[in-house]
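The structure appears right after this line, and notes come after that.
Every protein chain except one is present and positioned as in the full complex.
Up next is chain A:
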Amino acid sequence: MADAASSSARVNALHKFPPPFDTSDESFELIAQGAESLLYRTTFSTTGQPAALKVRPEKKWRHPILDKRLTRARILAEARVLVKLSGEGIAAGGSTPGKRAKVKQPKEGEKGVAGLRGFVPAVLALDWERGWMMTEWVYGRTVKQAIHDTQAGRRAVEREQRLQDLKELLRRIGEVVGKLHASGVIHGDLTTSNMMLRPYDATTPDPTSTDSLDGDVVLIDFGLSTQSVSDEDRAVDLYVLERAFGSTHPREEDLFPEVLTAYAENEGSGMNGKVGKLVLRKLEDVRMRGRKKSMVG
């Protein structure tokens, strides 16, 4: 639900890049603008790799001390979750004088917590004082775009093929959300705009030119994420996705149970078995509660 890039031009003109980007030679392309942050596509100058820059501009209406505190807490919370999930090392030590903090390199073939390494963008750099975080760029389209791009063919065979591909995609979504929950993280804003479909073949020159639904589902935008293992939080996370999916893809809405089935049953989910079933039961409660039901616009 982060597609509020409409009035971006005006706001962008008001916005100044924080250092070091104010003097950078790299180009910055505004991708999305939410209430909290601006997202740019740029290059990580250290390695030359394409990167996503998320800037949280200063909120002038907030007391400066409060603003600093919140920006810092939010950038760190998001980065911590991403670092944890991608299985990067965390600087240990620093408490012993004279001993430099070492960042543990992930071992070859290490999959990260619950095997999510590669299924979330890796953090490249951040500065909480100036309010920005840079992550690796995820190739491909959003899942929302991918689903919109698939056209149902005229022939029955084609229609059947598209249906199978869609179901397969939804199962991969269920699996990756299962992995996320199994690792103790709640995304907080699961929508098909916050999922990328990265083609299996990284050499695909232009992923937007294909209407294939093949690829890895990569989760992005952890700005509202929290760490929790409670069934309630997990169920609410799924409920948010269910509601968002229904309003974004009304024609595919009846396929959504595929996500839940894969979440609770697939081997790769991490939530398969008893825990997943408990979450799904909780999800029914959350639906029934309906406090939010009649109010989300």
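Basically, contacts are C-beta pairs under 8 Å (C-beta built on N, C-alpha and C of every residue); 3 or more make two chains touch, one makes a residue touch a chain; residues count from 1.
Rule of thumb we're sticking to: contacts and distances are computed from a predicted model.
Missing chain, UniProt name from the options "Anaphase-promoting complex subunit 11", "Cullin-2", "N(6)-L-threonylcarbamoyladenine synthase" or "Large ribosomal subunit protein uL3m": "N(6)-L-threonylcarbamoyladenine synthase". Of A:I31, A:L224, A:L255 or A:L278, it is A:L224 that touches the chain left out of the display. When the whole complex is considered, the residue among A:K16, A:R62 or A:R281 that touches the unshown chain is A:R62.
Where chain A meets the missing chain, the touching residues are 1, 4, 6-7, 10-11, 14, 34-36, 59-63, 65-66, 69-70, 188-189, 224, 294-297.
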